[in-house]
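Of the protein chains in this complex, all but one are displayed in their positions.
The letters A, B and C name the chains in turn, as written, and every chain counts its residues from 1.
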């Protein structure tokens, strides 16, 4: 790993986490499984090539709070999701997960339309049984389902419907963790003030 | 709230969290939704009467890590679960949640038998639809299901089967957070070294 | 060490630190060497019998912030000071240090008079050279100087004049860390609002 990449990546993560930790409205969008913000090396191929927040982002005193520091390999789920999207478009380098529920999903769909963003859904009821039962097979299926439901495009935001034992979450993806953080904080502020 | 209760409760929580944060084996038992350790006032009736860890207990550098301090009202799910069990037996004052999977469930069942502890299961497939759809109705149903499955006794340990959108978790309950922490750390160490 | 002592002591320290961390005005009284809050076992004889804050209390985002948890043996200077005072009066169990300067010293002297508290000064210019040069000899000399300057009484608050290489600090002593924290926060609020 080049030190120049590490410097830029740790610097962007620090500024991105400042934004998230300063956005009280985002606390309401942190799911039960907690949020992670992930950032992939330009040539990332495995979760070890992806920077994530140790211990995830939780809520303390009503504010989002990164439990630990950013570290390569700190995320499993979100890092593997990002790696999978990168097989289709390697310019995708950052992502954040947040809560999902029917009211938020409807709001996000409209919001994405107003921004010209691709919005997508992974309907886990369509997941074949043999995939559910095969270790590591769900992630490729989910990513392809999200891309297929978006008509072949990489979505900007998508959510999963719930499955047995799995909390449904939404995900916002992008190229840079600072942009991703600005976008999710804008969403959190607007959603909290909706009428 | 009497200051004498607060002193004793914060003191016991501090010592209990020392035990948990020092038990590296417990990191493997922290579920996706993270762990909370809760401790109820002697006459607790609502979640505001229950001490929980702000931001829950997550994993940082391979060790369990309390994201914030203990605070009354910090827990929702685990606090409401404890309050519900207390309607049957108000000597129940502390609880901790941890991961659940079939291998662990089988191991726990044997372990409980060896300790003479009541073990129970909440099979969420039996949850009536009208209860799932009524805000706040699930918790009483779950607690009664766990007690019923244990032949009318308060279980020491129980787990839920997964439901749509819900991660299955196990719960250990007791009278005091120090005892609960010693018990869960003993389980974590033994389960990690099982052969 | 009795567990019952540990529970009560950790509980009182937790509540005391809540008070201090919530008192923004105290941030202005934290000295360069940082603050420690110490609490001695009833029969404490060495620094290992004294609870102190790991990493001391510093200032983060304008608020006092305990860098680590309370731990026996975590404090050196403040713990040894407390142990020395306890040779004269073993009911003394808690203490906190804070900044010192001439304006504050004059204000404290008046404040102590209004409260009926014993106020004292350690003039380090009077410290004999042979004591300065003997490892561990300064603390007994300082404590005896503070008691002597207070006419034989244990002072409630005292300050040291500066010495070469030593930042001058003030100290407030008492029987219980919650009382000590309430007292120092009251001082911080009043001193910040003085006219």
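Following the convention adopted for this analysis, a contact is a pair of C-beta atoms (placed from the backbone, for glycine too) under 8 Å apart; a residue touches a chain by one contact, two chains touch by 3 or more.
Model, not experiment: these values are computed from the prediction.
S.K.: Determine which of the presented chains are touched by the chain that is not presented, and list them.
M.R.: Answer for the hidden chain's contacts among shown chains: A, C.
S.K.: Touching the absent chain in the whole complex: find that residue among C:116, C:152 or C:165.
M.R.: C:165
S.K.: For subunit A, which residues lie in contact with the unshown chain of the complex?
M.R.: Counting over the whole complex, subunit A touches the hidden chain at residues 3, 6-15, 18, 69-70.
S.K.: In terms of residues, what is the contact footprint of the unshown chain on subunit C?
M.R.: Contact residues on subunit C toward the absent chain are 32-34, 54-56, 58-61, 65, 67-68, 162-168.
Simple rule for what comes next: only the chains that are shown with their structure count from here on.
S.K.: Looking at which chains touch, is this a line, ring, star, complete or other?
M.R.: Its topology is that of a line.
S.K.: For subunit A and subunit C, what's the span in angstrom between their mean Cα positions?
M.R.: Inter-chain centre distance comes to 48 Å.
S.K.: Could you tell me the distance, in whole angstrom, between the mean C-alpha positions of subunit A and subunit B?
M.R.: Each chain reduced to its C-alpha mean, subunit A and subunit B end up 29 Å apart.
S.K.: Using mean C-alpha positions as chain centres, tell me how far subunit B is from subunit C in Å, no decimals.
M.R.: 40
S.K.: Which subunit B residues reach two or more other chains?
M.R.: Counting only residues that touch two or more other chains, subunit B contributes none.
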